[in-house]
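Just one protein chain is left out here, and the rest sit where they should.
The letters A, B and C name the chains in turn, as written, and every chain counts its residues from 1.
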Amino acid sequence: MKVLVANRGEIAIRIMRTCREMGFPSVAVYSDADRIAPHTRSADEAIAIGENKSYLDAQVILDAARRSGADAVHPGYGFLSENAAFARAVEAAGLIFIGPRPETIEKMGDKLESRRIAREAGLPVLPGSDESVPCELPVGYAENVQYPVLVKAAAGGGGRGIRLARSPGELEMMIAAARLEACQAFDDDTVYLEPLVPEARHIEVQILGDGQGNVITLGERECSIQRRRQKLIEETPAPGLPESTRQELYDAALRLGCSLNYRSLGTVEFLLDSSGNIHFIEVNPRIQVEHPVTEMVTGLDLVREQLILAAGGKLRLRQEEITFRGAAIEARVLAEDAEHDFMPASGAITYMREPGGPFVRVDSALYIGMPVVTAYDSLLAKVIVWGEDRDAAIARMSRALREFQISGVPTDLYFLLQLLSSPAFVSGTFHTTYLESFKPVLDPGPELEREAAVAIALFAHQQREQSLPHHNGAARPWREAAWREQMRGD
Amino acid sequence: MKVLVANRGEIAIRIMRTCREMGFPSVAVYSDADRIAPHTRSADEAIAIGENKSYLDAQVILDAARRSGADAVHPGYGFLSENAAFARAVEAAGLIFIGPRPETIEKMGDKLESRRIAREAGLPVLPGSDESVPCELPVGYAENVQYPVLVKAAAGGGGRGIRLARSPGELEMMIAAARLEACQAFDDDTVYLEPLVPEARHIEVQILGDGQGNVITLGERECSIQRRRQKLIEETPAPGLPESTRQELYDAALRLGCSLNYRSLGTVEFLLDSSGNIHFIEVNPRIQVEHPVTEMVTGLDLVREQLILAAGGKLRLRQEEITFRGAAIEARVLAEDAEHDFMPASGAITYMREPGGPFVRVDSALYIGMPVVTAYDSLLAKVIVWGEDRDAAIARMSRALREFQISGVPTDLYFLLQLLSSPAFVSGTFHTTYLESFKPVLDPGPELEREAAVAIALFAHQQREQSLPHHNGAARPWREAAWREQMRGD
Amino acid sequence: MNYNVTIGNNQYQVKIINNRVVVNGVPVTSRLIRLNGNGLYILRHEQRDVEVHLQEQASGSIEVVIGAQRVVAKVEAPNRREPRRREAQQAGTVLAPMPGLVLEVHVSEGEEVQQGQVLAVLESMKMQMQMRAPIAGRVTRVAARPTTQVDKGALLVQID
Partner (left out) sequence: MNYNVTIGNNQYQVKIINNRVVVNGVPVTSRLIRLNGNGLYILRHEQRDVEVHLQEQASGSIEVVIGAQRVVAKVEAPNRREPRRREAQQAGTVLAPMPGLVLEVHVSEGEEVQQGQVLAVLESMKMQMQMRAPIAGRVTRVAARPTTQVDKGALLVQID
């Protein structure tokens, strides 16, 4: 089975690694901005697809699949992964789509439809959140809504097209804003209202099915550490979750999975409110960024399970064979500038060295010299650690992030370290709004500043000494010293 | 508890990582050859100890411990780790020795004594192997020995001071040779004879005790893949081992551990003969190079267990709490020249990138620019992988080794890849002599050669074009092109 | 030799004579050992080694990375070429705070704007950002064009 990976970055490399281990040849595609991106070399073939938005172009991807003779297409996450028309086109072309059936993607892509299905399957759904907002708001509409309320795009996902209205006066404006963004992003301006759940936790359940009636769950993930609705740290098991609630989550996810006769990997997202009630939010019908934490505690390679199913297999695991060991945490290392409101940063990686050692995993797409572009997202690497319990995993993550060396572009490493040691994180008592109030220290601190000052002065001094004409009898700017000479040490 | 790590290389960094995770400050020591070695920066303090053999100098290490105010000393493996006098001196100085009691080290260091103790504890010991060879061989001595036979140093370890005699005529010479090497290496020329077990497997059992009567086993390791008696690939569980033999091994190791009231980590080594009988060989009273495979399947951090015990704890785990999941393999990446009989190689790392992704761990002490010296051993890195079964682990190891990039020094990577895919390895039907008959392909093969030729010609061509004076209007040898220009890609 | 290092609002005077280093009048025993051609160094103190990455930037500033922390600093020294100074940013200058795509431009040259009014919308990665007027005034220049890519620090709108 030759697999075309219709994605880029770390997830493309992640998928190609498993392909290689299973003996499946893989095919990479790359856009103009990615012509020297690392995922091209992790595959057995690589096909240029032109402009930067080509990862979103079903026709271009299908052409590449045809050209390479691929038998299957893995969409990864983002891009075409939740595009039902693409999945349908892949299957129409006689290829295997590594993911849910197209109709499942379609149903889950419409957030209103997915809620209706969930409600029918007996899942708890937030009141009113399965109806669209009418084009013209009837008189009194805004007054009948319970505030604060979120305005969400029906075709949305990944945190886009969401607005918060705190009062009737704000509602109309926020609906307009959400419609505009939704229209631009998804070409569909349908929006709906979802009551804001205060002090909510975002907890999701991983499911795996074979489309032949068998669905199992692979545990939950706690994903409440979010900034601008983007997850930053994820973990499993969810800290402090009562066993009865965990079982309720699993049962709900399984009910929905079975009602959909779910195929491949999927994630059922819930909100957990402060009273301990769960509320279905949506289904992500694809592999998630944070899937490695599930792999660490279950010992499963989720991409491998996807590939086995895609190659025609049935679900080979029974629910009772799934066991959970210890705790796993993932931290997303992003190219962003903490001093400028965490804006995405660009540049080039001038040096890097990833952490290693016991129970540390890094999924990345990085190399020294790599340009960091803003054409795609700002994820540089995912650091995933395992520990026999949550405390051990937190300590290990701090150690690993301290080891991670990246130069040339600002990152969130220092931010993540502070977050990991913050009391609310350590105690596991945080909500989705935690990062709105969490204020990291940006100042490097007097000790580090002094150390940096000494290093810089010595650096400038060496630079100066080596550029002086009388040094070694010849002009030799330090930057141009040959490799071997640079390696002498001191 | 401030921990001085009396070692270097990957094991020093490995220990310091756990110290950091547990909040114990650590102290590195480094010799002249190691003044830019990476382990100096993994500790909170670093102390220069002078000449290259200082890692073997108990007094120098104790001085460093005193100078840094360390509370405990971790010896790692090799160097002073099996030196009872050192362990005693550490304890006499009021410090904690992170390892077995000095008397245990002493007893196990004398291979004759250790066999006597093992025999008394009821372990099977090869006949005759607990008596030393007399200084003057009595008449008829050589004729009464069963051949082939190994001549081994009583004070030996790590494969040193071992000679094989195939006939009475060879015995005297081999005894002399072994005595000479033993005398040089261990300052003790006592040797003994051990019948050579044909088609033997080397299987060892990890034990952990608290010196207060509690000893547990953490499973076995298969270590038969050896070259010149140095292990190259280790794994757990031992493939094809009958469950009854496994239990026999665990029972034997526990009996010995209990009879010694064993403290800290230790390894009990056995030979498994072709009839399925086990024979005690020796005890390694320290952490082993290959300990990570045990960590991968048990989910334990063995250094953490050592530190907890050293800090005054009792054994916190009961035998029934130890569970084993899946299979783990370790491959040792060495600086060696396959084209020259696998001689240790030296040079400098001009580029490197370690493998990553799911269930891959790397323990190393490497950086770009690092000189590879021959003052110590040739281990560059350990790649450890986990899989849900042995086949999955082998496939993952092949994938990981293919990803490992090291330039500037020849390595055994290509050798290891061939070994991993050899029928005997894949089927798990190999013995300690396997590598004597295993003949790797050294030739890169026509496809790779052609690819290399194209790359070299294009490289030379770029070099030439860029050095031409009329290029860009100025002389600019490519080697001296500035960083930013080198990063443009094509 | 005297080096003036500026990190944020703090100034450090570092005097280096042979192997002696004095920081703000306090002597320290520190050496800088080059590890490779990628800017990796050991900063070796009396009994402590720290790995640092040092890289001169195009602006002449120096980037220092120590563990998870990153500092960009200026250094002044005798005979050192002065970094190009960026013109002081003025109150009415709206620059792109991140590299990205200009999605919308809502103002034209000559238009009067209120403080806080949305001038343009920028998209970078998954985020949209409204660029608002920092002051009330008249738009004297609109450099941003919809659907064009801009670098960080690029002028978008000028208000006088």
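Simple rule for what comes next: contacts are C-beta pairs under 8 Å (C-beta built on N, C-alpha and C of every residue); 3 or more make two chains touch, one makes a residue touch a chain.
Note that the coordinates shown come from a computational prediction; the quantities given were computed from them, not determined experimentally.
When the omitted chain is restored, the residue from B:Pro38, B:Gly387 or B:Pro410 that touches it is B:Pro410.
Listed here are the chain B residues that touch the chain not shown: 158-160, 181, 184, 228, 230, 337, 340-341, 343-346, 350-351, 368, 374, 376-378, 401-402, 404-408, 410-411, 413-414, 416-417, 443-444, 448-464, 479, 481, 483, 486-490.
On the side of chain A, the interface with the absent chain consists of residues 28, 35-36, 40-41, 43-47, 67-68, 367-370, 484, using the contact rule stated above.
Keep this in mind: only the chains that are shown with their structure count from here on.
When every chain is reduced to the mean of its CA atoms, the largest separation from chain C belongs to B.
Per-chain CA centroids place chain B at a distance of 47 Å from chain C.
Across the assembly, chain C contributes 33, 35-38, 40, 50-51 as residues in contact with two or more other chains. Residue positions 35-36, 367-369, 484 of chain B are each in touch with at least two other chains.
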